[in-house]
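Have a look at the structure below, then the notes.
Every protein chain but one is kept in place in this view of the complex.
Chain nomenclature is as follows: A, B and C, assigned in order of appearance, with residue numbering initiated at 1 for each chain independently.
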């Protein structure tokens, strides 16, 4: 998988550059994200604006990261739309993750 | 097939609204275009800017229209690009039809 | 033209390809974006299950997706020659499960897996599972929005 990682307002924003998050890449996604919480947990904004499809294996990987992020860490979702936003809603994961329409909104909410 | 027919500078501009011109629609395309040359042949600009794929059956239909357009009529191509422009070149049909990048250029050339 | 059949090897990347193909086909057939996504999702979930659970990720096997479309509905049949689905999973598929009734304030209760069958069940209008001791078939029907409107609206 390809990511574009950058620091904004002192927070790590990781943008997924692949269009699909499914079973074929779920494990790879999970391992790549878990690295960001080692050695120190931090707040990571995962920007999904370029993602057009996510299945239950992809969502499961995100839940697993959330569960294993460590004390003081957080995994925040930004930019989900269309099919991806529908999946978060369908599975009620929009109640589990903090989800924002844009990375800017996520940054603002976290900085408060 | 769907077309958007309009008159510009007194000429009929027929824009193909479907993305594909292949064997499944070639006959329909041919009959629809031939109507424009009845009862009186005229100059028709066929705008292909929304078309992303054309096969040899689609091209054959256009050649058939050109052959049967009648005295004083013409079938001019505008807006072909990408795969469609490649097809005209590969089959040397860009030497048979008058082909213009845009409908505006076609109108200018015809009005001269 | 009302059907197409796609066959892939039993590898997870096959589910990706078949999902994309089904998306392109349904899109071409003029289905609305929501319906296209729902069908693609259920195809991906069931093909992934066939590869992971039916074949236990063993390569060298095949999964087949039959897609047929009428004016009023889309029917998808996913078949494999692997292990049949256990009875409790068939029940979950047909009667529904409570996997999404988790307590969102208790992270431990949030599922990391076991969501696929319930997604299929809640997204499709009709689901049917059958096995003849060799081939397992999961048949899913989606009623198209326009047809539904005519029926209920």
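The working rule: a residue touches a chain if its C-beta (ideal position, glycine included) is under 8 Å from a C-beta of that chain, and two chains touch if they have at least 3 such contacts.
Note that the structure is a prediction, hence the values are computed from the model and not measured.
Contact with the omitted chain, checked across B:12, B:34, B:63 or B:110, is made by B:63.
Along chain B, the points of touch with the absent chain fall at residues 20, 22-24, 53, 55-57, 59-61, 63-64, 66-67, 82-83, 86-87, 90-93, 95-96.
Residues of chain C in contact with the chain left out of this view: 1-9, 11-14, 16-18, 20-21, 23-25, 28.
Everything below uses one rule, namely that only the chains that are shown with their structure count from here on.
The distance from the centre of chain B to the centre of chain C, with each centre set as the mean of the Cα atoms, comes to 42 Å. Per-chain Cα centroids separate chain A from chain C by 25 Å.
Distance between chain centres (mean CA atoms), chain A to chain B: 48 Å.
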